[in-house]
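Note that this complex is displayed minus one protein chain, with the remaining chains in position.
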Amino acid sequence: MKRAFPILAILTAGLLSYGLYGALVQAPTEQTMGDVQRIFYYHVPSAWTAFCLFFVNLVASIVYLWQRNPKADALALASAEVGVVFCTVVLVTGPIWARPVWGIWWTWDLRLTLTLVLWLIYVSYLMLRRFSSSGQTPVMAAVLAVLGALDVPLVYFSIWFFRTQHPQPVIGGGGSIDPRMLHVLLINWLAFMCFAVLVCWSRYHLEILRRQVDETQALESLLAAGRPR
Amino acid sequence: MSTPAGLTRATLVKDLRLEWRSKDAINSMLFFALLVVVIFSFSFDPTAEESRRIAGGLVWVAFLFAAVVALNQTWARELRNQVLDAYRVSPAPANSLFLAKVLGNFIFVSVLEALMTPLFVVFYNLRAIGPAYQLLVVAALGTWALVVNGTFFAAMSVRTRNREMMLPLLLFPITIPALLAMVEATSSILTGEFSAKFWIVLLAVYDVVFTTACLLFFEIVLHGE
Partner (left out) sequence: MTYLFAAYVATWVIHITYLGHLARGYARLKREIEELRKKR
């Protein structure tokens, strides 16, 4: 397993570079928006990656509730953190894109708002993990993850209907997409997914080690307390 | 008292009786609610036309804050007297306890809303242009949504380091669709511009989904340690 990491890292670096080249050079310039539209090649793949990571978190949380396997819990934590990172990227690049194109920083665009709500839910998840006492944290967090997942379709429909009653600009462009643009988009998505796997894996590994060290430290202090002086 | 329903009723009656005797929570909540209404009235002083548009949002934000005050003390008494531990070892179904708490909170928050609403009507010169009876439906469904999730997250927050802060942090993101629905439904009814039907249905679905989920998971949360 350990050998795969450097290989994947090199592959990811290659894909990211190729993706960047594609986004900046290869892809044709968009007609109405101009070069600013190229933000699209980072904004959209980051969103898709974040959603995939949150899905991983959901599955890991369910597995944890079912089997109480601590590795599932570590994976849930890792995927949630990395998911929030990618989500932050989406929320930052979205307004940067919207400002020059539509003149506004924010709009209750369906995708952007859904991303914001997901970000809020998962930040609250991470806060729960930070502030609750270590005994029950995994269980509580897993339950919260499931509740969050149940919430997502409801969020989607509520925003969708809100927008039909109060029409808002659409960020991210609708309609059909030029095949060359699609190609660059998919390459960047693949690159970011590989990157996400690397980072998530690192975070998972860190968490496992962290727990082992904590256990050892606890054992040490227990033994030290029992030693005769 | 051996049936789940009996246990729920018994717990609910006990809570209501304790509250009626001490009037702890209800007094602080009342005063807090009054303060919120007054401060909002200072901050947002719209004409009658505008006020119908924004009243939905204002009213529900005020109710939300008042509800959080109520929810934060839901489990405080149980925690003080180690009642939760007793429940954990007893064979009584955890759901009965949860349902009793939710119903109790629902009653508290509804009383609050009933008291705050006339104040809002007065300060904002409110008058519903759409079907006013629907406001009751929205209020009931919306309050239930806040209270069922709020009671659940209050139980989750009870053993965290930052208990009072944790509840709103957990509650607000997840209730966003319900809040949106409550606010939009209220505005639609007040302005009479749109039909509130979709929002009411959405609230009902939200209530069903989360009541079921909370009932399913409460046992796990209670036995968390």
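Labels for the chains are A and B, by order of writing; each one numbers its residues from 1.
In this section, a contact is a pair of C-beta atoms (placed from the backbone, for glycine too) under 8 Å apart; a residue touches a chain by one contact, two chains touch by 3 or more.
Source: prediction; values computed, not measured.
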item: Left-out chain, listing which of the shown chains it touches; value: A
item: Residue touching the undisplayed chain, where the options are A:A4, A:L182 or A:L206; value: A:L206
item: Touch criterion as defined above, residue of A:L8, A:V36 or A:V170 at the omitted chain; value: A:V36
item: In chain A, positions touching the absent partner; value: 20, 34-36, 38-39, 42-43, 46, 81-82, 85, 88-89, 92-93, 96-97, 99-100, 195, 199, 202-203, 206, 209-210, 213, 216-217, 220
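We adopt the following convention: only the chains that are shown with their structure count from here on.
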item: Distance from chain B to chain A - Cα centre to Cα centre, in angstrom; value: 31
item: Chain A-facing residues of chain B, complex; value: 156, 159-162, 166, 169-170, 172-174, 176-178, 180-181, 184, 194, 198-199, 202, 205-206, 209-210, 213, 217, 220-221, 224-225
item: Residues on chain A engaged by chain B in the complex (per definition of touch); value: 65, 117, 120-121, 123-124, 127-128, 131-133, 135-136, 139-140, 143-144, 146-148, 150-151, 154-155, 157-159, 161-162, 165
